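Quick one: this structure, given as structure tokens, is what I'll be asking you about.
Of the protein chains in this complex, all but one are displayed in their positions.
As written, the chain order gives the labels A and B, with residue 1 at the start of each chain.
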Amino acid sequence: MSEPAPVPATADGLATHISPTGDVATVASVPAASRRPRVIRRSAKFIVGCAIVGTFIAVGIIGPFFVHGQNEISDVGLVGPSGQHWLGTTNTGQDVFKQLVVGARGSMTIGVVAATLAVILSVLVGVIGGYLGGRADEVFSLLSNVVLVLPGLPLVIVITDFVANRGTLVIAAVIAFTSWAASARVLRAQTMSIRERDYVDAARASGEPAWRVIGFEVLPNLLPIIFSQFVFGMIAAILTEAGLAFLGLGNTDAASWGSMLYFAQNGQALALDAWWWFIPPGLCIALAGTGLSLINFSIDEVVNPRLRAVGRPTGGPRNAVRAVAERTAAEREQRGAAGAAHEDAPRAARFRGGHE
Amino acid sequence: MTVDLAAPGQAGSLVLSASDINVVYHGSRPTWAVRDVSLDLRRGEVLGLAGESGCGKSTLAYALTRLLRPPGDLTSGQVLFHDTGPDGDGSTVDITTLAGEQLRQFRWRKVAMVFQGAMNALNPVLTVRRQLADTLAAHLPGQSRDERDERCAELLELVGIDRSRLRAYPHQLSGGMRQRVMIAMALALRPDVVIMDEPTTALDVVVQRDILREIDRLRQQFGFAVVFITHDLSLLLEISDRIAIMYAGRVVEHGPARRIGSEPGHPYTAGLLNCFPSLRGPRRDLRGVPGNPPDLAEPLVRCGFTDRCRHVFADCREIVPPLSEVDYLPGGAVACLLHDGHRHPAGPPPELHGIDRPPGTVGGAPAAPAGDTGRTIGERA
Partner (left out) sequence: MRYLLRKVLFYLVAVWAAISINFGLPRLVPGNPVDVILARTQQTQPLPPEARAALNLQFGITDDPLWLQYWHYLVNLVHGQFGLSVTYYPAPVSTIVRQALPWTVVLVGLATVIAVTLGLALGAITGWKRGTWLDGVLPASTFLAAIPYFWLALVLQFVLSSKLGWFPLSGGYDDTTSTIGPNGSFLSSAIYHGLLPAGTIVLSSVAGWMLGMRNVTVSTMGEDYVLTAQAKGLRPRRVLLSYAARNAVLPSIAGFAISLGFVVSGSLITETVFSYPGLGYTLLQAVTNVDYPLMQAIFLVITLAVLGANFVVDMLYGLIDPRTRGR
């Protein structure tokens, strides 16, 4: 599976700040909540990303209500795109476009469910471990590191094969169980850094029980990171589910883009030049992944301002000062000549040194 | 804390003269961080640059050394370096016009900088020796490896660190030692000017005193000029020859350190001086300077201190007070309309009255008889 961006942390999980895509920055604070929405709303990445993802989610939710008969077999056989079948048909005459729409629901559902489960797990292990410190932290981080280092897909493949039932929830659970560890590590590092802040100290000193401190002081500040890990989780889940489905190990409840590719592969789509069958599902997966990555990058830019695009005012760098100077001159004129006489007389003396 | 007082400012030649420096930070709301600042630095003198956070003093330092990074932009001004030192060629070069390889070669040889927070200014993955050596290698390619290593060892010993520490990594050194390494690095090429940006702020007072002593000793040995940037005015009073006070991007006052300390001309300076108690004077209320500095995204066609000034009057909001010489505040200049005889005929309030300031205030200068006339700006004999 391709990973949009590695989510690294320092080797021993040293408590340095790790932003959503994992780069270590010395900026250790999450900016004030009031500033965040304004900055993020203007970001092109955020807008495009949300547009893409929003479209897919919308299609997934309401699409199947409008699109029926994606599993209808017809004797048209393998046919390319036409007015009747916008993206052509499969080898059994099923409409590819309709399947794509229904598949959106399957893929996005797994993505959301698996990511949610993974985030819950990673918050439990990462935040609690990071906050408690000491022995508990050692155990928790050992757990995360071990799960982290075991390769995911082979484990997923093997588990899903051994397990009989392969419904949506089970598949999502298996994916979540093998992918929560990376997020846990990131959250742990963040929690450890937040734990040192004054307001957390103040809460602890005033006798607030640990669960309250975690719930009301620590967690709210972790929200951007948690959200970003959720998005990561979705990307990974969609890709993993696609891979599983492609291998024939997929969700037995619902169709997805991955299962379309499975049938395409089995139906010799490649050999039969049926590009309309296997290109669209993969493209959708890639687009969904790209949209989610863009959202993550825009969050990253908010948390780590150095990543923001540096814009210069149009017309060259001197405009800002020129604009300001022009405003100054205009206002000066407005005040009239009254003060002008006095302004000219004294010298704006240069800073001279040395003579005492 | 007492440190040997700086040697009195030699009437040396100019080494650095900057004029009309303007720096803007571009962005959705461009900020005009440094406004029309001009300053001269003489050979071997210590110039203290004081002001609160956000007044532009660090930005100014970065602008002078061409280290501004986007979105910061030096929009106008020139910085002339007069290469009149013992190993200079007597030429004058405008640093703002240098570019590319020329700029690279100029860097560090004549003007070096000691940054704030040496914790982060040293590369964590390279040894001290490597970081000292690559400075030398970049500018003195003719040196052999052994010569270079010997030089690095000398540099460390210069700042009081044993040469065995050459093999150490930054994280293995204490804060004070790291700062010393930064100073040694700054002196590697025997520059004419060393700009120090809050070099002791992050250190405890004992180490602070050691570092300052070190700087002073080295300055007397090698004769370089120092621009010492800090928010700690009391520190500057001890170690500087001259002091410049910055506020809201402008220099609002400058002058000899002793005079500034006892006879300030600007209300802001007076306010700063009133922030710390005298060790030996009578107890009094500490007033400080209430309020906040103005928003530098605004053009500010007035004195930036109006919202916080006890002596503000109507004209203050009309124009930007020009930096002007004042007779009873010798050796420097002030940007305050209280000293403008035309606009404020009543004259400045007692605490800004120069040698007539009441005894018991900071500096505790004995009251000299009043009776001066002609305290107006612009009148010369």
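What to note about this one:
Just so we're on the same page, a residue touches a chain if its C-beta (ideal position, glycine included) is under 8 Å from a C-beta of that chain, and two chains touch if they have at least 3 such contacts.
From a predicted model like this one, the values you see are computed outputs, not experimental measurements.
Contact with the chain not shown here comes from a single listed residue; of A:V59, A:L187, A:V200 or A:L249, that residue is A:L249. The residue from B:K57, B:R109 or B:R219 that touches the chain not shown here is B:R109.
For chain A, the residues in touch with the chain missing from this view are 1-12, 18-19, 21-26, 142, 145-146, 148-155, 157-159, 161-164, 182, 235, 239-240, 242-243, 246-249, 261, 265, 270-271, 273, 275, 278-279, 281-282, 285-290, 292-294, 297, 300, 304, 306-307, 309-310. Mapped onto chain B, the footprint of the missing chain covers residues 65, 67, 69-70, 104-109, 112-113, 115, 117, 120-126, 130, 134-135, 138-139, 169, 171-172, 182, 185.
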